[in-house]
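Mind looking over this structure? Questions follow.
Missing here is one protein chain; the remaining ones are kept as they sit in the complex.
We just call them A, B and C in the order they show up, numbering each chain from 1.
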């Protein structure tokens, strides 16, 4: 087995792709807090994810998603959900931006584990250009859903 | 000067391209005999010819044309007109077919001067694929116009 | 003999990491023999010029190379050189037919084009196993003309379900468009039966021959189809070139889609007149080097012999199917008896993307995803599959390496 493959498929990734934290029924309009929902598709392989964000009153975020895809995309959604459980909106945005940068580094960057936590396990993915989109799919949905949720809150403030 | 150029631009061709036998006003519907008229264009260079055929009562053919084009196309129309002045319809068709064959020979054929007369001077043209269409333009118009004239005669017979 | 051919393809000596390459993705695009590569070099180093437009010697040589390509293709698939129109790929060829019919339906092309005109009372029939290239253009045509889009379903065995053929292809049907061979399942469709039904109701037949022309003897005049499309790049030829083949009478009547230089007879500021086929569909500077290279590819295919290619690939396909059957947790999509050497499958518990990644780490190149056939995958209850597709340069050794790697996939991902 090549070491590249071991770098790509870290045990964390294989485990998380089976664990699928956050993979639960979406609440849609039954969510009480301000929320947003995003559907992202990777047109090349058909991977898809629908991810819902709810801004809770205590400043935290609830993440729920359903999807179908490869181990990288499913593990990424799972790790994202775990991280969200312990992070503020600002922290999540910081993680998102660090993760984005890491993914586009083509293997030239060291992951900052203090920021990224388990998401650091995706470092090896950045050497596989065809898989970067897989790792980013859930994060794209996250950003989009968050924007929607925040826009909804803004509206509320002004109303 | 290359001999290929001398073969292409035979003196006959240069002379005929200036003489332009048959290059006179078309009669159109004022022609008394059965007639046909064909407009042919070479889309690559814009050469064009409009050629009119009239079937005379004595079994001969009158040819009139106007056109604009290179020396090869103009000389070809001129030679055609000269040949038509002394030939029957059947003889012209025989010449046309011999000329057609000669043009597509890519320089591998001897022209039969007893059939082709001055049209034999175009033998060199068959070695220049881009110029074959020039030499054939008037002859295509001739065939088309002749078909029309003959169709007109048929109609008359049946009427 | 076939194992000797391998040496003609320089890319097959490339190594993937530490492994040799087993290229089993020819269904997506084929590799090129050295002679085809050499034709590019020779063309650009000795004969390059714009065709059909010049008196100078280079232009004459370029024009010859270009027109000889048509003769080569007519030799391959039947018909005359004038029936061969160059396109950028098979997709453009299929679009030209669909969009030409759209234009005819909107009054373009005059009297002659009226035979193609479609309206809300008409139907277009495709199949559930089409590549998007032979599906989306017909959706667009249906949306534009109001004609109804219908399709022949696919059975569990991956064959066309013809039980309702008579009611699906009926008197309203003006176009029947289908693939000769499925790019996913490898199934060879019964062209004769479908053409017979189309003839009975007076529908035009459009054949997607992308996966047949490279892999088996095909003669469009014998199949009696009206239009056909395929790509050079899947048949040992270059990228950037496809073929639209059609009956001359129909090609000459179909309104052109792309317009511009070299396809007109006269242009005034107000309007223009178009040339007959094939030029009618060849607006602008054409892929001339590509045509020259493809002529070489067609010569190579003819020398090997397409019946032999077909037999060779069938044998490899057998090896793949038999070998896969031995590996637990793998479901092959479809099991048609009439097929080429292409096999798509689903690995229980492992996503196709991960399967492909593992195989790649062992030097085995396959395709993963929906292979531009989403509806067909939906039909089989999956969003993606892994596909191994063979060509004349593949060997039993490629199949063996593929099977060995495939057997390791589920253990690697911890699902067996």
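Just so it is clear, contacts are C-beta pairs under 8 Å (C-beta built on N, C-alpha and C of every residue); 3 or more make two chains touch, one makes a residue touch a chain.
Values in this document were obtained by computation on a predicted structure and should not be read as measured data.
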Checklist entry - In the full complex, which of C:157, C:285, C:307 or C:404 touches the chain missing from this view? => result C:285
Item to check | Residues of subunit A (touch criterion as defined above) contacting the omitted chain | outcome: 41, 43-44, 128-131
Checklist outcome for this item: Logged for subunit C, residues touching the omitted partner chain are 10-11, 14, 16-17, 21, 23, 25, 28-29, 31-32, 36-37, 40-41, 44-50, 53-59, 87-92, 94-95, 99, 106, 108, 128, 131-137, 139-140, 143-144, 149, 151, 231, 233, 238-242, 257-262, 264, 266-272, 283-290, 353, 356-357, 359-360, 364-369, 372, 374-375, 378
Item to check | Residues of subunit B in contact with the chain not shown | outcome: 1-2, 4-5, 8-9, 14, 18, 44-48, 68-72, 74, 128, 131, 134
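We adopt the following convention: only the chains that are shown with their structure count from here on.
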Item to check | Pair of chains joined by more contacts [C-beta pairs], B-C or A-C | outcome: A-C
Checklist outcome for this item: Chain-centre distance (mean CA atoms) for subunit A and subunit C, in whole Å, is 38
Next on the checklist: Can you work out the whole-Å distance between the CA centroids of subunit B and subunit C?
Outcome noted: 45
Item to check | Residues within subunit A bordering two or more other chains | outcome: none
Next on the checklist: Going by the contact rule already set, what residues in subunit C reach two or more other chains?
Outcome noted: none
